[in-house]
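These notes concern the structure reproduced below.
Omission of a single protein chain aside, the complex is shown with its protein chains in their original locations.
Order of writing sets the chain letters: A, B and C. Residues in each chain are counted from 1.
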Amino acid sequence: GWAGRVALILDVGGRGDLSFNDMGYKGTEEACAAFGWEFVDIQSATSADYLPNIRNAARSRRFDLIICVGFLLADALNAVAPEFPDQKFAIIDAVVPHPNVLSIVFEEQEGSALVGALAGMLAAHYGYPYVGVVLGIEIPVLYHFEGGYRFGIDWGLQKYAQVTGKKADVGLLWVYTGTFSDIAKGKAAAEAQLEQGAVAVYNVAGPLGIGILEAVSAKLAKEGREAGPPFMIGVDANQDWMGDGNKVVASMMKRVDVGCYTAIQMVHEKTFRGGVLSLGLRNKGVAISRYPDLLEFIDFGIKAGVITEADRGRIIENWKAMRAAIPQWIWDAVDELEAKILSGEVVVPKPTTREEMLAVRARYPLVR
Amino acid sequence: MAPFLLRAERLTKVYPDGTVALHGVDLEVRPGEVLGLLGENGAGKTTLTKILSGLLPPTSGRLLTPAGPVRFHSPKDALRLGIGMVHQHFALVGTFTALENVALGLGGMSLPALRERLEALIAETGLHVPLDVPVEQLAVGERQRVEILKVLARNVNLLILDEPTSVLTPVETAELFKFLRALREKGKAVVFITHKLKEALAITDRIVVLRRGRVAGEVETARTSAAELARLMVGAEAGGRGSSVELATETPAVAREARAAAEPALVVEDLRVRADTGELAVRGLSFALYPGEILGIAGVEGNGQTELVEALCGLRPIESGRVLLLGRPVAGRSPLELYRLGLAHIPEDRWKHGLILSFTVMENAIFGLQRERAFRGPGGLLRRRAALAHAARLVRDFQIQAAGLHAPARSLSGGNQQKLIVGRELAKDPKVIVAAQPTRGLDIGAAQFIRELLLKLREEGRAILLVSADLDEVLALADRVAFMYEGAFVGVARPAELTPEAIGLLMGGVKAGAR
Amino acid sequence: MTWAYFWSLLSISLHAMVPITLAAVGEVIGESAGLFNIGLEGILLLSAFTGTLGAKAGGPLAGLLAGVATGLAVGFVFGLICAFGKGNQLIAGVGLNLFALGFVAFGLQVLGSPGFHKVPDGSQLPPIRTPVGAFSPLIPLALALPFFVHWLLGRTRVGLRLKAVGENPEAADVAGIPVEWVQLLSTMAGAALAGLAGAYMSVSWLGSVTKEISAGRGFIALATVVFSGLRPLLALAGGLLFGFFESLATWIQSLPGVKEVVPWQFIAMTPYVATLLVVAGVIGRVRFPKALGVPYRRE
Partner (left out) sequence: MSRLGQGLRPLVESLIAGLIGLGVGALIMWAWGYNPWPAYRVLFQESFGSTYGLAGALANATPLILTALAFAIGARAGLFIIGAEGMMYMGALAAVAASLPRLPAGLHPLVSLALAALAGLLWGLIPALLRAFRGVHEVISTIMFNWLAHFLAFYLVANVLVDPVRAEKTISVARTARLPLLLRGTDLSLGIGVAVGCALLAYLWLWHTVSGYEVRAAGANPEAARYAGVAPRATVLGVFAVAGALAGLAGAVEAMGRPPTYAVYSGLTNLAGFGFDGIGVAMIGRNHPLGILPAAVFYGGLQAGARLMQMWAKVPFEVVRAVQGVIVLALALPELLRILRRLGLLRRVRRHA
């Protein structure tokens, strides 16, 4: 007696990254709970599995919707979708132009710009020479993050100059670790950046965030402090709750869960149409983490068995204290940037090809 | 005092591969005796003794001591009861020194203390070995001595020796026998395996002959003869080979006119070769080997024979001097090239150079010949049919006992492994043959077979260099015997001209006519 | 680079050195006795996993012990198969790696949060705080252990017997040394150290386990063993060399302006190139126990 059945096909990253993939899982799970659907999640050992996995699901003709999480599955879906014209598909992070495919893409650059601005102003305010970012494998989606981040930092530094009349000399430390799995690399990279004076390290490498947070904690412990600076900046999910609530200053939330939820909802309510669904600041598909998100994701953390109910209160207290310690004008500035992006007054660059990325790097070199 | 030290009752041994090595063998070892164990290759001597010394468990049957039945789970248990064995194939740690090797077995005792103990033992037994050189750098004979010392060091009261003399010189053998007699006086027992009837007759009190895993007979040494033993070993059905056995027991009289051939087949001039240790092992050797003659090289093992042979056969670089094979320089030529020039080599260490144990009889039969027209077809294809035919021929001509042409060489008895090598090398139709210890460890039948073969080849006008630790063999076969001592010849003579004491002196390194 | 930079680089290097050195030295013990276990990667993975569970259940020490126990267990199975069962060691090792890869990933799937398991901060091994930074207590251990093993193998009767078993098991057997037991125990000891290394990664170094946490370090350790020619001190040197260059690579990458000149991928190659150069240039041929990898049979 299921109202419907959905297959969630993950890329090789698989679950447990506490970010991208887990977000897809979370949204699907919630939607299934809400609409009484059956939920089958399918992981891929190698990218050679993408095509068979999608095809197997479609051949079975048992799914009302097949969601592909990650642009890596785009080619495979592109091949399978026409084979099964009346099977409904959805894909995250890629545009697959078929009438039976809903392509859900995110404006990562917008959110990245916000955390970039935050990081830039933090560095200037606390007098740190650098802001940092640790990225995974060099792929277009990550270009969106890097591009937006660079833009945001630059914007934040100008803002700082406006507000204080002082010019801050802040540079960017960035690393593509080439892995989404070797958390040791994430830790080492973050340690290196923190040691050179990064006020915050932006995690754009899913699971490596675990290592990055380890590095931040170690650095703080070394300086005998509990709360940042230096901070980590979370990604995809709201990761503010990690590290006791006072080490992740904010998260660039990419609501993959919202995307999945919406797709299922559309099918459930018979409003599903192929096409592109773009989620950005506008429709809360991308956002900088705020208090309600914290509460929501503490539950997520408890469910994942990373923290326990007992930690809830302390984490919330720590988080509030951490945010309060940062001057209000910085938060106001972040809100201002968000407003300007929404109004279209500010347009954040969205590099997708290598050339475009190089151009953005040239435009915002951010070297001291 | 108990009438016996150790008694084996109805021992049967079936190896994992199904080989039945022993069927219900009874054996009793009494204190104060040297018990000889004879038998052809594969008769079961090693297997039996491996069981007595706890290395192998019997498939059925039991062992008794005066105290009652015993079950050995490992040599440790046997050693605890004072039973020690010197193995036919060395059981030494190559990278360890003699001292360390001995130390291995002995718990407790400190190395310095052990050193004194060993030096005393060496003095007592005359088994001289350097204590501080890794044994892998020692000559086979020296290693054998270390083996014996190893067991003696743990003053056992039953000492088992599996073919100990096959690598010892007469002098050393005599020394060893002296020591064995001493043991006997002390009321200890010795089990002594050999293929040399003379030795058996010389040292043992009682002899048990094994044939095909059964006791073929037990005799009082005093009341037997070489001929009787030989018959017991070979068995009635051996028929035709009886004569060859006779031949073996007293040294064959072979015509010895060295043919005056114009051209020497092998010329060695002032040859110098280094050992693995780096010091000179061959110091300025010169000799010529003529077609139709056998030049024997006698001498205590470890006097450079191994290095000499390896140098002649392209396995070891030549330090200086000249070696001409049929007029062509040997230096810098690979073994294969030398074979193409007409050289055959029967290697001293059958498992190192001779064979590939995991390869089949067929594959071993063409080993080294694989590139010959006969076996190499168009496009480098292997002519398997030809290879099989060749292997079959060897097996027939050399009476090799194997479970088939596709059986791994590992499954052959060492004697048969040796026959396979000899057969293969001689099938190369060589002009010059370098034979190192060609009959080591072979039973009379096999050994005699190979000796006769060498004589036949000589008759055919081939030149043969025979390096052997078996003095009788050299004297019986060679036209000229060269005595090698510390890398040089101390004398070259016709066997007929040699008196026993002269031989003794030469072996000992005293130059002929130097008195 | 200021001193602060130097110290932190040093700290990163030392932390990266620990798992490789521990695993490598352990393998040196096992290989000296003739057992060649290429399953190190698997042991690291398994014990990183069990270490996490242990730590969550009973604190850091329980975590480390769980890792060691896992090592012992795996070593026991491996020894059973290879020493007593006369199994093929390469095959067993490969099997071990495959099994661990699957088992840990599977385990992480079915335990709460798939693909990743955090060690609660309270259950992590507290580091030793020094003015120049925090160091894991296992660092001094990893630095000292090779010297101990060096002494053990080179100077003691135990070492003599162990090496005898590796060089010529028949000789050892004849000398009354229980070959199989010596091999079993040495390979278990070795695996236990690898297990400690694995637990260190999750309980002390990274504070969590992922399905690929070992990330090839087991193979690097293996390479280090070969590189060392079974000399524990050289194994330590290898571990340090590798740890240092690995960290240095990450460091250089994060220095502003470098990537623009040299692509990061090439910087990331330095540890491997360095190891190769040292081996090819300095070490060259190494001698291994004669019976290494060869099962010993009496019959």
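The working rule: contacts are C-beta pairs under 8 Å (C-beta built on N, C-alpha and C of every residue); 3 or more make two chains touch, one makes a residue touch a chain.
Note that this is a predicted model, so its numbers are computed, not measured.
Engineer: What are the shown chains that the omitted chain is in contact with?
Structural biologist: Result: the unshown chain touches A, B, C.
Engineer: Sort through B:G213, B:G342, B:G415 or B:G445 and give me the one touching the missing partner chain.
Structural biologist: Touches the omitted chain: B:G213.
Engineer: Determine which one of B:M109, B:V267, B:L357 or B:L475 touches the chain that has been left out.
Structural biologist: The single option touching the absent chain is B:L357.
Engineer: Touching the missing chain, which residues of subunit C?
Structural biologist: Residues in contact with the chain left out: 42, 81-82, 85-92, 94-103, 105-107, 109-110, 114, 211, 216, 219-220, 222-223, 226-227, 263, 265-266, 268-269, 272-273, 275-276, 279-280, 283-286, 295.
Engineer: On subunit A, where is the contact patch with the chain that was removed from view?
Structural biologist: 7, 11-12, 40, 42-43, 45-49, 51-53, 55-57, 59-60, 71-72, 75-76, 78-79, 83, 137-141, 143, 178-180, 352-355, 357
Engineer: For subunit B, which positions touch the chain that isn't shown here?
Structural biologist: Touching the chain left out of view, subunit B contributes residues 17-21, 23, 42, 212-213, 315, 334-337, 339, 345, 347, 352-359, 363, 367-368, 370-371, 375-376, 379-382, 384, 401, 403, 406-408, 411.
As a convention for this text, only the chains that are shown with their structure count from here on.
Engineer: Subunit A to subunit C: how many Å between their CA centres?
Structural biologist: Result: the chain centres lie 35 Å from each other.
Engineer: Using mean C-alpha positions as chain centres, tell me how far subunit A is from subunit B in Å, no decimals.
Structural biologist: Computed value for the inter-centroid distance: 77 Å.
Engineer: Taking the mean of the CA coordinates per chain, how far is subunit B from subunit C in Å?
Structural biologist: The separation of the two C-alpha centroids amounts to 46 Å.
Engineer: Counting only residues that touch at least 2 other chains, which ones in subunit A make the list?
Structural biologist: none
Engineer: I need the residues of subunit C touching at least two other chains; which ones are they?
Structural biologist: none
Engineer: Touching subunit B in the complex: which residues of subunit C?
Structural biologist: For this pair, the touching residues of subunit C are 157, 160-161, 163-164, 167-168, 170-178, 290, 298-299.
Engineer: Subunit A touches which residues of subunit C in the complex?
Structural biologist: Those in contact with subunit A are residues 4-5, 8-9, 11-12, 16, 108-109, 111-118, 120-121, 127, 129, 133-134, 201, 205-208, 210-213, 215, 246-247, 250-251, 253-257, 259, 264-265, 268.
Engineer: Which positions of subunit A touch subunit C when the two form their complex?
Structural biologist: 14-18, 21-22, 130, 132, 171-179, 181-185, 187-189, 191-193, 195-196, 207, 210-211, 214, 217-218, 221-222, 244, 304-307, 367-368
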